[in-house]
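My questions will all concern the structure given below.
A single protein chain has been omitted from the complex, and every remaining protein chain is retained in its original position.
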Amino acid sequence: MHRYLAQRLLQLVPVLLGVSILVFLMIHLVPGDPAQVLLQDYGSSEQIAAFRHALGLDRPLPVQYGTFVWRLLHGDLGRSIHSGRPVAAEIAARLPYTLRLAACAMAVAVALGVALGTLAALHHRRFVDYGSMVVALAGISLPSFWFGLVLILAFSYYLRWLPAAGADSAASIVLPGVTLGAEAASIIARLTRSSLLEILHQEYIRTARAKGAGAARTIFRHAFKNALIPVLSIAGLQFAGLLGGAVIIETVFGWPGVGRLAIDAIFNRDLPMVQGVVLVAAVIFVVVNLMVDLLYGLLDPRIRYS
Amino acid sequence: MRLGVTVLLAVLAASLCAPVHSAPVRGGTLNIAIDADPPSLDPHKTPSSGIPHSLLYNTLVTVDRQTGAFIPSLADSWTIAEGGKVITFKLHPGVKFHDGTPFTSQAVKATLDRLTAPATGAPGASWIGPLDRVEAPDDLTVRLVFKQPYAPIFSSLRIPFLAMLSPAAIAKYGKDYGQEPVGTGPFKFRQWIPGDRIALDRNPDYAWGAKFYQNHGAPYVDSVVLHIIPDESTRSIAFERGDLDILPTAPPKDVARLRQMGRYQVFQTPDDGGLYLGLNVTKPLLSDVRVRQALGYGINRDEVVNYALERLAVPMDSPVAPTIWGYAKGLTHAFHYDPDRARRLLTEAGWKPGPDGILQKGGRPLAFTVWTYPRETYVRMAVVLQTELKKIGVRMSIEQMEVATLLARTPKGEHDALLIGYGWPDADILYYFFHSSRMATTNRVHFSNAEVDRLLEAGRVTVDPQKRLAVYRDLQELLLEQAPWIPLASQISVTFAQSRVRDLAEDKFGTLLLDDAYLVK
Partner (left out) sequence: MAFSTPGSATVDAPAGRAPAGRRARSHYAIGLRRLARHRAALAGAAIVAVFLLGAVLAPELAAHDPTEAHLDFALRPPTGAFLLGTDSYGRDILSRLLFGGRISLTIGVIAVALSFCLGVPLGILAGFYGGTVDHIVMRTVDVWLAFPGLLLAIGIVAVLGPGLQNVMLAIGIAGVPGVARLVRGSVLSIREESYIEVGRAVGGSDAHIMRTHVLPNVLPPVIVLLTLRLGAAILTGVGLSFLGLGVQPPAPEWGAMVAEGRAYLQRAWWVSTIPGAAIFLSVMGFNLLGDGLRDALDPRLH
């Protein structure tokens, strides 16, 4: 078990290395220059050259990358070219918002998804089944920037129950959380339905049902536990995926998370900031997946780690 | 005239909303929406300055709220000598920075030295012009010595890029000045949560506001919170809900609706800039001046204003917007909508109708691509232009492009045309757009003309305002004739405020003036 854990954590290294090289190459392939974006060209060409030199942007790419890795090994993510602030501090200030949002979204997604999926499976091929699947599908097929605005109009503008933007109060998280969770909810609902169906058709459940055990009890005692294993795995992947979805949601709701930070950094060609955000996202992705795998082992004794 | 209307509107709205003019009340928080984090609160580290900078800092001079004339701010008076090469300022006594240190000539020197030092990499450094050195003969006297006269200097001096910084704080915070900004302004820094808010507190020592304010002491409100809400629709809704007191630069599509409600104060200010179609004159198709002029006559600016800009703009008939110092009225080459003339010019240039209604010459269609930023206003304008130009047989395709990509690709001259905008209070801005020395950077139309260069240089060194206006008149005439730009429209910014906000004002350039503002229940 410990060896497995160590091995998995060791795998983080090549993944992070790969991600950082990918980011590095991507930003350098994209036309655009952070010095130019910041100085907006009104400076003289000497001024821009001096600025680029100060940032080390005029050095060969491998040297720039080497410097980046060297600093990273010393725990230094550098400073944002655009804002001049330390990247680590900026991410540390904004990551908690995104994590909170993602956690809220995940709670919505799991609650809604498992409920809809169970409902559908229990009424397989009846109206409730189709109805709940259509509801679930809405989450994955409505553009979030549109769905989010509709929610704001409904609950914030007309009903005035919830704030429209910002992260001031506990209520602020509800609308962005629901919007962000909707997509994951639909995936979880569909998976819950199919894995429950699979299990409900298995011999031992049929036997239990035939023996007259109540449907509800059967489901909760036997089927649910097994059915939730794949759901858990998807939920884990989705949680990591939420960071990507947060890009748009955070813009719509004025939520001060890292999604917006990431996209602004890309548009500003702010390499250190893009590096920082993507690396953090990659770490979260890998760690969440590892946790999911470990939970898997706890839930399903058939899986052995070696 | 337009200014008169603006003021009248504001007064009218204010009087409608505030039937009883009561005495100012102390206290409360003003909640104001802004669309993005400023890159930095350090004026030397940001390419754009906005509301937070103008509240935190003061400049040496400012502009009169109504006339737009330069009036004292941190400098009480000034004299200009040696044909404009030396400007001596007498500073206002008793001014203190937020950190308690006094504002003196040494602070001016330290600020401007930092601004111009290459190591600072200040985006606003070029606006100070050919500054040679700053001298501080005594605590309240400061002298700016230029290598040659720099006529637009006062326009620059009132912009927050050239705001005054505390030398003690520069020494203490250095690079991190933007995280702990220290100015002399009516509000001081409390907190900045990136992506969420910037909170400022009233500066209790403030007693050096400009003359035109009623209140010559500290602001009435306790604090100002700037809420960062990037999405236009969300911003409007937050204001309508009453979560915000002030909605600066309201999204054009919401202005008519909000105005109709009749319960908000409205402030309308014409922008000191405009939107234009820039034509890359090195492209074979657009190198023919007749084709460029035809585009100018083929566009109905009223359609642009009415449909793309929600009527919140004025048609622009010169590269210089009407609100900018140096604008010349009634130029002979000013474009007006004349599709027949456009067609005649194109026929003269040898273009003949093709089978699909698009003009052709030698088998090549009269077609080009315009690059624009992915912003709603710009894209809407591009679509309207596309429709307009199709009527005279020109096909224009649209390509949205991020700011960084556009900035990087236009110096190489890959583009046919651009649809973008600019803003600056002085006609000297044209130097950046048309001088041949700016070819690789801001001269994105790759335009080069010896006479234009000469006039641009003359505009910089001609200190006498009347003579300078004449220079810019000739320049605008020439630029319209050569048509590297097709000027389109100058937008009008609209700010809304809740009726509970009293005595709020905007200056001629749309700067929010909060010194007199107070909140009632």
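In this document, chain identifiers A and B correspond to the written order of the chains, with residue numbering beginning at 1 in each.
Just so it is clear, a residue touches a chain if its C-beta (ideal position, glycine included) is under 8 Å from a C-beta of that chain, and two chains touch if they have at least 3 such contacts.
In this text the structure is predicted, and so the values were computed from the model without any measurement.
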Any idea which of B:R257, B:R311 or B:K352 touches the chain not displayed?
-> B:R257
Which listed residue (B:E180, B:D205 or B:E303) would be found touching the missing chain in the intact complex?
-> B:E303
Per the whole complex, from B:G100, B:P374 or B:P465 the residue touching the absent chain is B:P374
Considering the complete complex, of B:S233, B:Q268, B:S493 or B:T511, the missing chain is touched by B:S233
Contact partner of the left-out chain, one of A:A92, A:V150 or A:A171 | A:V150
Touching the unshown chain, chain A contributes residues 8, 11, 14-15, 18-19, 22-23, 26-27, 29-30, 125, 130, 133-134, 137-138, 140-146, 149-150, 153, 183, 187, 190, 194-195, 197-198, 201, 229-230, 233-234, 236-238, 240-241, 243-245, 247-248, 262-263, 266, 278, 281-282, 285-286, 289-290, 292-293, 296-297, 303, 305
Hidden partner interface residues of chain B, rising order = 232-233, 251, 253, 257, 303, 306-307, 373-376, 379-380, 382-384, 386-387, 397-402, 405
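Keep this in mind: only the chains that are shown with their structure count from here on.
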Rounded to the nearest whole Å, what is the centre-to-centre distance of chain A and chain B, using the mean of the C-alpha atoms as each centre?
-> 39
In the complex, the residues of chain B that touch chain A are 36-37, 39-40, 42, 45, 47, 118-119, 121, 123, 125-127, 175-176, 178-179, 193-197, 227-231, 233-235, 237-238, 240-241, 243, 402-405, 407-409, 432, 440-442
Give every residue of chain A touching chain B within the complex, in rising order.
-> 30-34, 36-48, 50-51, 54, 79, 82-85, 90, 93-94, 97, 149, 152-153, 156-157, 160, 163-167, 250-257, 260-261, 264, 267-269
